[in-house]
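Presented below is the structure to which this report refers.
Of the protein chains in this complex, one is absent; all others appear in place.
Let's turn to chain A:
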């Protein structure tokens, strides 16, 4: 029994260890470590293209994490670090691309979509207002029929 529990513990712990990208870096304080984590979370791995370098096990991601760490130690700002990697690997490594003429449409798309939706809603509302009260009024003949039906119902109840 003890053996089984022990085995399960070992399996459980080894699974956890394998799931994590194993790097050991020293940081002077928590804020620095947080800054590092934020940086590697928003840099994209050029080899395994839909992962950030924090999650990727590719050798190039390891090199990039090393470079980020080294530059942080040398006192570089976040912009300097990202710029230096973009200078080597291209705009591709940014998960948050800069706002420029090429990426303008990308950044503007949410605003354009909201504006388009607003136009459609406004169109629907204006059109329904203009059409006036909905449905044509009842003719006298129909009115007489309704009165008759209501009266019948009252009698029966």
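We take it that a contact is a pair of C-beta atoms (placed from the backbone, for glycine too) under 8 Å apart; a residue touches a chain by one contact, two chains touch by 3 or more; residues count from 1.
In this text, contacts and distances are computed from a predicted model.
As stated in its UniProt record, the chain not included in the shown complex is "DsbE family thiol:disulfide interchange protein", which appears among "Acetyl-CoA acetyltransferase", "PDR/VanB family oxidoreductase", "Carboxypeptidase-like regulatory domain-containing protein" or "DsbE family thiol:disulfide interchange protein".
Screening A:47, A:73 or A:96 for touch with the missing chain picks out A:47.
Residue-level contact of chain A with the missing chain is found at 46-47, 49, 58-60, 63, 67, 86-92.
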